[in-house]
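First up is the structure itself, then whatever we jot down about it.
One protein chain is absent from this view; the other protein chains keep their places.
Just so it is clear, A and B label the chains in written order, and each chain counts residues from 1 on its own.
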Amino acid sequence: MAITVTENAALRIARFIKNRGRGVGIRLGVKTTGCSGLAYKLEFVDEINPDDEVFESLEVKIIVDKKSLQYIDGTELDYTKEGLQEGFKFTNPNVKDECGCGESFTV
Amino acid sequence: MALLQIAEPGQQELQPHIKNIAIGIDLGTTNSLVASVKSGRAVVLNDYDDNSLIPSIVHYGPQEILVGKAASAQRAVDPENTIASVKRFMGRSIKDLPATHKYPYKFIDNSDNNNRHDDDNNIDNDSGDSCANNQNKIINIMTQQGKKNPIQVSADILLYLKQIAIARLGEEPTGVVVTVPAYFNDSQRQATKQAAIFAGLNVIRLLNEPTAAAIAYGLESNNEGTFLVYDLGGGTFDVSILRLNRGIFEVVGVSGDTYLGGDDFDQIIYDIIVEQINYAPKHDFKNSSETEQIRQAAKIIKEQLSLHENVHFTLKLDNQELNHEFNINITRAEFNNKSAELVSKTLTLIKKALRDAKLTPQSINEVILVGGSTRMPNIRQALTEFFAKPPLTNLDPDKVVALGAAILADVLVGNRRDDWLLLDVAPLSLGIETMGGLVEKIIPRNSTIPISKAQEFTTYQDNQTAMSIHIVQGERELVADCRSLAKFSLKGIPPMVAGAARIKVVFQIDADGLLLVSAAEETSHTASSIEVKPSFGLTADEISQMLSDSISHAPDDMNNRLLSEAIVDANALIKTVNNAIAKHSNLLDDTQQQQIMIAMDKLEKIIQKNTLALPSEQPQIHMPHNTATTDKLEDNLDIKAQTAYIKQLTKSLNELTQNFAAALMDEAVRVGLTGQRIDKI
Partner (left out) sequence: MNKENELAKLHKKLYKILTEDAFTVFEIPPNFDLMSASTPLNNKLHELQKKFHPDNWTSNPSIYGLITRVSSHINSCYQELKNPLSRSLLLLKLNGFHLDLAKNTQMPQAFLFEQMEFHELLDEAANDCDKLEQLEQNLENKQKTVIEELGSLFNQKQFEQALELTKQLSFYQKLADLISRQYP
């Protein structure tokens, strides 16, 4: 398994990093919120840590720490526009349930 | 999933649920909807039977209050106690209702003079003059549950919607946007807001319905340009023209008619049916439940006519000694012919809105349809001809208003920092009465809100210490033709020669379109400034009575909510633990597993016992205040105790599984490391 990005997402990520002026890729991760939920994180990466896993999809480097990987392995990252909002969307095959607002989930 | 942005390392706000839950409510004449932005997308929250459209009907039974579908079923059985289309009564008095329309309700005529308390305020609502107050006398309907006014009926609908939202979102909404027809006057807006307050909702905005639709559409297509919204609701018709330009959503013109709606098209079919069955055996249709059955048949036929050129319908009237069956046959041509006048009435209002905005039909980029009645082919045809392009139909005309309201609610509670802003307008001119019963406009219609206007008044007699100000809303020249909003006297003006006093009155329309008036005498520094809220026909006593009524039910709501929240939390935990055990039971020894199982079992049992109290298990709301007062206290104690118990069990299960969770994480890392190439470690 791996983490992949859609073409649209790859395009955006490349542009965001270029605009930012530095960065080797983006970090996908999860943060636990107790036993009942997880939340995604999405950050620029300037430095790769020793316990990071690096994936490359459409020439974009995606960095995931090993603890997070089990929860998001197989995830496809897309960039979409929904009404007013545009942003990155996670399609995560591990998710069993999302909370009301969709920001935390369980696996 | 919510849409995410890439954050700087370590900067991302990782705490979910700091997010405020916001909902949008479309409180419609025929149906109501509640929607929310979930995972970055606006969705309608369906009721317990998974319907998104909730009939705006309340049935006041001998024991309980039913809302929505359950109430709808009571319409033909017990029309007297089943109140539908209450929106038509909002902010209105009996005199405002069209005389032609027959209602099956027992209206209470309270023409007795309600004595208003006179206090020491410099300003108070005039009690002496009958004009403003009697004209605005609120409608009261006698039901099995006592006297109900439209605000209370609406509050019951809103409370039901709120319960659906809590059941669907698992949390109490922090902020609510409620939509109103753009053409609602101040009394109708005040009444709507009051109803929401009675339902325990925190109204962050009253939003004009067409504006809500445009938000939902405009932001979806993300096209800049000029939109015209054609909003044919059950009982109201609105036209709004909006411009979306560089992140500003600007309403440029509004027009409409609060006495024109989809129901009027139903009425045409109703009349055709009555005409057709009068040719058959003669019958007297005074009985209101039969009237109701014909009315419902008319609705069905109208929908069918949108799909077929010709509709046959067999109408069975139950309440007959003889079982009567009538064959009805209506063609689309006949219906179009008879409704042509209504359609052209809407086009006239479109022309008016265009004229106001100094626009032509060609300058409209898109036409947006709102309301189920806009599915009628004759309306779509007329619009396509008028604008030389077909209207947009990709969003459901029944849902688009609620979706737009949810989007704005999400923005207003601070869930997103979009760089766009809504500038709405006041649909009706605001004026004051001047000499000879004429209106002097203070704030013209289509003014961007919020807006304020200060007006200076002076005395016209020596030593005059009081003056009367009459505020009206509407476009006509004569006070008598406009809506009277408030009439109050300014008292305590220091005695001066005529013309010396300078009384500054500030008229302010806020972002909800609601009026607030303050006044002060400027030359003397003694007079204070007092805010006057127009009373929409309720006396101060009535408002405080209704408020205290709704507050006395608040603890019940509160306790139910807490219980419901505790159950949602507990269920989430059980699900997670179950999943984890199914996959990774190897990480637990038998004792640990047993302990967890016992704790879960305990929790599940208590949840099961209490789930009955959750709204999702009961399709009808049983208003807590209908239970006898004696066992209320005990019930409450019970609910509280149960809630505390569930919370406690959840907590101990969480603690029990803490080690398990840690082991899971370690396991994940271990699995992650095995089979990796050495250079990656």
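Keep this in mind: a residue touches a chain if its C-beta (ideal position, glycine included) is under 8 Å from a C-beta of that chain, and two chains touch if they have at least 3 such contacts.
From a predicted model like this one, the values you see are computed outputs, not experimental measurements.
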item	value
Which displayed chains the unshown chain touches	B
Residue of B:Thr348, B:Ser363 or B:Asn578 in touch with the missing chain, whole complex considered	B:Thr348
Full-complex contact with the absent chain, from B:Lys69, B:His324, B:Lys389 or B:Lys453	B:Lys453
Residue, one of B:Val77, B:Leu421, B:Ala466 or B:Ala641, that touches the chain absent here	B:Leu421
Absent-chain contact - pick from B:Ala84, B:Ile269, B:Leu392 or B:Leu412	B:Leu412
Residue ranges of subunit B at the interface with the undisplayed chain	204, 246-248, 250, 348, 351-352, 355-356, 411-414, 421-423, 444, 447-453, 475-477, 508-511
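Please note the rule applied: only the chains that are shown with their structure count from here on.
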item	value
Chain centre separation (subunit A, subunit B; CA means) in Å	38
In the complex, subunit B residues that touch subunit A	1-12, 14-17, 19, 21, 38-42, 168-171, 216, 219-220, 222, 407, 411, 416, 418, 420, 569, 572-573, 575-577, 579, 654, 657-658, 661, 665, 668-669, 671-673, 676, 680-681
Subunit B-touching residues of subunit A, taken from the complex the two chains share	13, 16, 26-27, 31-37, 39-46, 50-51, 53-54, 66-67, 69-71, 80-92, 96-104, 106-107
